[in-house]
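FYI, not all chains are in this one, though none of them got moved.
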Amino acid sequence: MQATPASDDHSDAERAHRFRDFQRIRAFSEQLCEHLVIEDYGLQTVVEASPPKWHLAHVSWFYETFLLRPLLPGYRVFHPRFEYLFNSYYEQTGSGFWPRPERGLLSRPTVAEVYDYRHHIDAAMARLIADCPASDWPTVEQRLRIGLNHEQQHQELLITDIKRHFAHNPLRPAYRADLPSSPIGEPDPLQWLSFDGGLGEIGAASGTGDFSYDNEHPRHRVFLEPFALADRPITNGEYLEFIADGGYEKTALWLSDGWATVRQHGWRAPLYWEEQDGDWRIMTLAGMRPLNPAEPVCHVSYYEADAFATWSGKRLPTEAEWELVATAHPVAGNFVDGGWLHPRPAAAGDGPRQLFGDVWEWTGSAYLPYPGYRAAPGALGEYNGKFMCNQMVLRGGSCATSREHARATYRNFFYPQERWQFKGFRLAESRS
Amino acid sequence: MQATPASDDHSDAERAHRFRDFQRIRAFSEQLCEHLVIEDYGLQTVVEASPPKWHLAHVSWFYETFLLRPLLPGYRVFHPRFEYLFNSYYEQTGSGFWPRPERGLLSRPTVAEVYDYRHHIDAAMARLIADCPASDWPTVEQRLRIGLNHEQQHQELLITDIKRHFAHNPLRPAYRADLPSSPIGEPDPLQWLSFDGGLGEIGAASGTGDFSYDNEHPRHRVFLEPFALADRPITNGEYLEFIADGGYEKTALWLSDGWATVRQHGWRAPLYWEEQDGDWRIMTLAGMRPLNPAEPVCHVSYYEADAFATWSGKRLPTEAEWELVATAHPVAGNFVDGGWLHPRPAAAGDGPRQLFGDVWEWTGSAYLPYPGYRAAPGALGEYNGKFMCNQMVLRGGSCATSREHARATYRNFFYPQERWQFKGFRLAESRS
């Protein structure tokens, strides 16, 4: 019997290509942390936002668990307890996991040890990518691509979590004091774009070679009634009018669970907004800055987006409406790659603006399986499927998302009360 | 200028008709309470299940608030604090409301005083229905119909809440020891019914004169992929197989929030199931009874329904799939009118069985507004619209529902963890 050759010409190029991706994406995680001091790496100020150190380790655990342990012969784990410490929520790997609310309670392993862990994984992944048998390559490649997308998701979380942690500190430290800022101005007028609806298709197509998550499948038909979509997201200036009109006091504007949340937490404005002597300032990754009315409103919950829409006599778009519009436009905008790390005012232009980047846009769609959806078997099947309840879909990506991670079919999802991501919204209305 | 006559011949008949409905439905609430002792009327064993006394008063408050105070000149309120005590959750009436978790903490007003309140309302309603100006009649009639449907909803809650309260008592008292029971048997085989899907219409049509809630509107088109639907709900016998196969221990079967719920509450079986020496018994409105494998499984959460479906390799139907099938069938089945107050084994037959009655069926659809939905203005607009988040749709009605209250377009909704209603489920699958 003949051994399977480790590679052939075709896959050599593929392997080289994927390895460059791997190196680039792995390096970016560490670049994001260059602006931290060691004390910052362990912070967990709220349950949902993890410490930077945990993110750095967890994304490495992902490769170790789904690639190195099953597929690299002779692979030696870096530390026997790390599979327990850095598993997030995968029940089927069998290791259990350290409780999420206590991720910030571990001073050891140290930051240096976590970087050692990363480099251990990097070296092993280099061997796996270069040397795995050709018969394994499709599996390796598929899981590697999931792993890289997974790491990009955690890069976004790293940014949003750092912002959350720093905003909790009464000193309001800056992650990067040198970030650029947009000139303060007023929003330009919002335009409405009309669409006929009818029968359309949404979801990611299979077999194209482009990456997509299982929750974007299968591509399927939907019927839409005629609708209109705002050409850009709602801005801080417009949101200030909602506040000034008593938006947070008028129970009639709110969903029942939303109103309960407003009262429980005493919400008076989006997360990170602070009023002092009648002036609003907001916490950014560059520290406190004056509120810019021209920027998209950001860090709002679904409840706030919905209440604003009700106040406006409009509604949020469904994810199908959003996708059918967005699919006709290129994936371009204010992503993490541009280095602003903050939403920017919409540039003038016709047609829909800021569909991609700046802020994730809450839709009025619950996060549910598409017709015919099947989760992958095994622990990787827990990636998306088990969250299909109680969460709402967001679309488009934000200023903290990697451009290559965004696409028209991408379904992000969060609980309706969550605000710490870069989340805004765009209005829609039914036309009949 | 000529006074509007109080009625004309046409509306006289309508008024008489509605008044008979009013009398009949009001009387039924009190008939349901004939099996209670005074001590039972004040019970609130869990936050979500209200005391019988509160239900009796609240449905009366509804007529007082939306009909008598605005529309009956000279109406004298029965007690000035009752608008505060017996408002449920209507923020816009301005009275505020006694906290829901504390409804069981009020010994006064007494049961007798609550009945006096009811009779005071009854007398005033009789006057309003008989004597209101013809120009008011359309408003009176519309609100009266809502009020009567509202009372029917609370009749169902009265039954389910009493069951909840009695099951909390270690003596497991019977609400009615004289209820009939079905012979214990095995479920007959489950059959699959195939449907082509395509473009269909769901929702209640306007202008038919039939009653429907705002959340059933507007009627609109949906596109469905081909699917199959089980001909009957899942039974206790089938659910026992799920339990026996370790269903409650296999994390891979569960939604993430569902698994957290299972662990938090230590769920091992549906609500009201009790195991003793290997035998399952269940709490019913007639007290403890042996589990009947042939009956539809009941008192399960959405999480349990979804986990069972995953275990079966199937899924729950969407509400559109359910409605498009159900709309072709008459509204008949085991309703409260039949007096069983418990689900019964499916009768043999072709085509879908038990679509209506027996158990509410969890669907895989989140409770969201239909395209073009608009809530009514004012406090009545809070009836349905403000709950359109975090809840799942159930269809079909149960053994505690009035037959005339059920219809194919009816959308019931509950939080996914709630189990105290008569809730079961039917499986579906995608066919492509």
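Odds and ends about this structure:
Chains here go by letter, A and B, matching the order in which they are written, and residues are numbered from 1 within each.
Quick note on the criterion: a contact is a pair of C-beta atoms (placed from the backbone, for glycine too) under 8 Å apart; a residue touches a chain by one contact, two chains touch by 3 or more.
Because the structure is a prediction, the values reported are computed rather than measured.
The complex is a homo-oligomer: every protein chain shares one sequence, and counting across the whole structure file gives 4 copies, of which 2 are shown.
Everything below uses one rule, namely that only the chains that are shown with their structure count from here on.
Matching the C-alpha atoms of chain A with those of chain B calls for a turn of 180 degrees, to the nearest 5. On the side of chain B, the complex with chain A involves touching residues 89, 91-92, 199, 220-225, 227, 251-252, 254-259, 302-303, 306, 315, 318, 364-366, 368-369, 371-372, 381-382, 386-390, 416, 430, 432.
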